[in-house]
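A single protein chain has been omitted; all remaining protein chains appear in their positions.
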Amino acid sequence: MSRRARLTLFGLAAAGLAALLLWSITGLPKFGDYHGAYGKILNKAAPKERQTSNVVAAVVFDYRGFDTMGEEFILFGAVMGVAMLLREPREDEAPVPEDPVRSDALRAFGISFAGATLVLGLWIVAHGYVTPGGGFQGGVILAAAFLLVSLAGSYRPYRRLTPVPIVDFAEGTGAGAYVVIGLCALLIGDAFLHNLLPYGVAGKLSSGGSIPLLNWASALEVTAAFVLLFNEFLSERAIMIDSTRRPP
Amino acid sequence: MAPLQATIMTLVALGAVAVALTTDLVRLVIVSSAYTLLLVVLFVVLQAPDVALSMLVVGTIGYPLVLFVAIRRDRADE
Amino acid sequence: MDVLVPLPVAIPLLSAAVVTAIGHWCGRRFDDLIAIGATAATLVISLLLVFRSNEHELVYWFGGWRPRDGVALGISFTVDPGSAAVATLVSTLALAALVFSWRYFDEVGKLFPVLMLLFVGAMCGFALAGDLFNLFVWFELMSVVAYALTGYGVEHAGPLEGAINFAVTNTVGSFCILFGIGFLYARTGALNLAQIGEALAGHRADGLVIVAFTLLVGGFMTKAGAVPFHFWLSDAYAVAPIPVCILLAGVMSDLGLHAVGRIYWTAFSGTLSAGDIRPVLVGFGLVTAIVGGFMCFLQRDLKRMLAFATISNIGSVLVGIALLTRSGLAGSIVYLNTNGLLRGAAFVAVGILVRRFKSGDELDLRGRGRRAPIAGAVLVAAALALALLPPFGPFLANALVVDSAIALGYGWVPPLLALAAVLSAGTILRAAGRIFGGLGAGEDPLLSHEPEESQAEPDDDRRVSPPLMWIPAGALAVVGLGLAFVPELAGHALRDAGRVVDRSSHAREVLGGVAPPAAPIPPYSPSATAYAYGIASAGGALAFAAFGLYRRRLPISLRRAAARAAAGPVAGLKELHSGVVGDYVAWLTAGVALLGGLVAVVVR
Partner (left out) sequence: MSYLPFVLAAWIFVVGIFGIVRSRHYIHLVVCLSLTQSSTYVLLLSIGYVKHGGAPIFKDVPQGTRAVDPVVQALTLTDIVVSVTVAALVLALAIQAKKHAKTMNPDELRPVRG
């Protein structure tokens, strides 16, 4: 199909689609007038029943915790997929190149900044079920701390910090732990992913029953997943640097 | 609806067009990061701090890195 | 609550995590063995669930969050024999694929078994899900894994393009699904399908309901590969490694339709009347069946041929669902399961050829297949059954659909279904005749040539033990053919379908825990008309295969006339399957707009 034909087809189709969407929008409750029962019940019930002040976290890790298990595995599967797609054919597996950093000051700055990021990430994970944040957001920040080491230092220490088997281990453990917590409930005769621990008092870090466990499991998984993801993409970059230095 | 909400939504609408129409890749990364930040503000306005934080970490850490590596790979031969 | 219900998801996912975590330090075959063991366990559990759900549905609430006053707080799985059978099909095909791929993917180490396990868990979750958003989560997991597996052959342009087209179109399809979920949540405040159905029932369908239905069905039809959402499918299935194709073509496509059936009956049947939307969906199904069959005929690359045969089959399954009757749904359940096994068997047979002769091209392989008789037998048997030959499963399924269509006054549907079977199965028979019998001409300019660079099977020069290749092929074919001899198969399917179509008692069972009394198994035997269609289409397929092989022997004047008449449509259809993702997304948009427009016209 020519470009013009494609855009004409799309123009007609998009007009139809837009008309459909606008038609359905007239049937929506007005913005701000939402009265669905599901969210209302949870907003009322979760802080009391689950002793969790962040109701979103209660939904994510408990009421709809099974969705989150799927979500963890989406990330897990995507990272495994990226690792497979970006693999290097054996014969041109080059030694990892040195990408020397320009100054020691920069390196020191980067490393200390990485430390601060690490603390921030841990804090956001830890308080995820009390205030906004949680395993996913904190996990990405933790992975960023590892990334900073690579940007400030060089690719090689990053690689040394994140040897693939260890990160794979963390990744598998994090994702597996989520399922294992679910199965533990099954073993003691409850439903899969049923709460295992005492609820505690809302607003405290010890509150929320199983939520902190699942939260930390997903933080581990997300951190490892993003570290692997960055690792795969950065080794693309390293190969490029290598190939520009030694023209074939 | 509050004027603040209407303003930020209009900006998001314009930002979407800007992203779709930008073809220069480096500029695209910048425009799309700006669009992500607009979304973060919109989510805060819509009382969704968890989502805003998620969008923020993804938009400032995840996307730019993979995009830049892909762009460098694209330009490696030129 | 039955403890087995979460296991078809939990076992494969946990095994994938374990292999990732410790695979590095364990022996070389550890990952393969874990994958095969976990898949076999999933198979056994899914099969147990088929029997356990026989009397009444198994409703499982994750986290123990049972509904309160009819409001679902958590996520449910609803298991009936139909959905458990799909999970069984998933694990059966995956087991065959894993055995076939023993030592096939050593280059990527543990990554391949890990991705396959995730694929299995996701598809089982999708088959059993009773919650709209949970359905979306499993949909995404299986999609993400499938994109990666399709792009396995990263050093060739074909797999890269196929995987990108697959990923982009299916992701756009998933946005449609999300919009549909959002609209329904805004209207009903619910994500549980049964609860949505209760909230919508009895109200006249307005724009929101119609558009939500359109977006959901459009999104799932993208996954299924119904015309005009199908363009990505042939690109992806033609280039994915064979073991992946077994799962993609054997069951993933059908899962999209499984969801369409479930969503209509559980959520929409109380507000959108079957009589209104039946013609629209039947139309989409028939166009898919015929276009798929016709495109199938034009292929010489075996994988691409089977990909179009899959599209044609999908069209037939869609017709069964689209009749929106108990009998049609029962037919689609039988069709989906038997066809899935038989297409899987056909793909393994092609895989044997590709591995032995390093070619998957019908013309290149002419006569060479004599040295692989088992592959030939499997391919011919599968093709004959797919051609609706009595008494095998596809015939039985078609009989259920035919009887239902005639009862509804849709007497024009069965001949078209038979035509689709003739086109697709006849083409497979043509290929089998040429490859294993050395029949027909060695050249055929009408057939599309598959460029070299799209061959992306791993090159392995190691000797593979032959039983590891023909056992999966034979087992899938035997089970696929043998299913028809399960006593009262059609009756069981009818009873199961009857439970699905009874929306209000299903909702009471899910939301209130009130199981309806177990229904007796209705008797069923195919009508004489159905036998006539079955025999006619099997004969037609053989005749069509002969036509494909010996076209050149027809009188020259006839051939010229036919060539003139066919040239336009053939060139047009080939041109439409352009391989450019922008075109495909434009078609997807057009398909959604068309579907929505038609539904709007018939409903309002």
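Just so it is clear, A, B and C label the chains in written order, and each chain counts residues from 1 on its own.
Keep this in mind: a residue touches a chain if its C-beta (ideal position, glycine included) is under 8 Å from a C-beta of that chain, and two chains touch if they have at least 3 such contacts.
Just so we're clear, the structure is a prediction, and the values are computed from it rather than from any experiment.
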Can you pull out the displayed chains that the omitted chain is in contact with? A, B, C
Which of C:Val108, C:Ala186 or C:Ala201 touches the missing chain? It is C:Ala186
Taking the entire complex into account, which one of A:Val55, A:Leu147, A:Ala175 or A:Ala219 touches the absent chain? A:Val55
From the listed residues C:Ala148, C:Ile196, C:Ala372 or C:Leu511, report the one that touches the chain absent from this view. C:Ala148
Can you list where chain C touches the absent chain? 133, 137, 140, 144, 147-148, 151, 154-158, 160-164, 167-168, 171-172, 174-175, 178-179, 181-182, 185-186, 191, 235, 238-239, 295, 298, 448, 451, 453-454, 573-582, 585-586, 589
Interface residues of chain B (partner: the chain not displayed): 1, 5-6, 9, 12-13, 16-17, 19-23, 25, 28, 32, 35, 39, 42-43, 46-51, 54-55, 58, 62-63, 66-67, 69-71, 73-74, 76-77
Chain A residues touching the chain left out here are 3, 6-7, 10, 14, 17-18, 21-22, 25-26, 28-34, 36, 38-40, 42-44, 46-48, 53-56, 58-60, 64, 67-68, 70-71, 74-75, 77-79, 81-82, 85-86, 130-132, 136, 202-203, 229, 232-233, 236
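Quick note on the criterion: only the chains that are shown with their structure count from here on.
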Chain centre separation in whole Å, for chain B relative to chain A (CA means): 18
Gap in Å, rounded to a whole number, between the CA centres of chain C and chain B: 37
Express in whole angstrom the distance between the two chain centres, defined as the mean CA positions of chain A and chain C. 31
Give every residue of chain A touching chain C within the complex, in rising order. 1, 6-7, 9-10, 12-17, 20-21, 23-29, 34-39, 41-42, 45, 62-67, 69-71, 73-74, 76-78, 80-87, 89-90, 165, 168-169, 171-173, 175-176, 179-180, 182-183, 185-186, 190-195
Chain B-facing residues of chain A, complex: 31-32, 54, 56-57, 124, 132-134, 136-137, 140-141, 143-144, 147, 226, 229-230, 233-234, 236-237, 240, 243-244
Chain A-facing residues of chain B, complex: 1, 48-50, 52-54, 57-58, 61-62, 65-66, 69-70, 72-73, 76
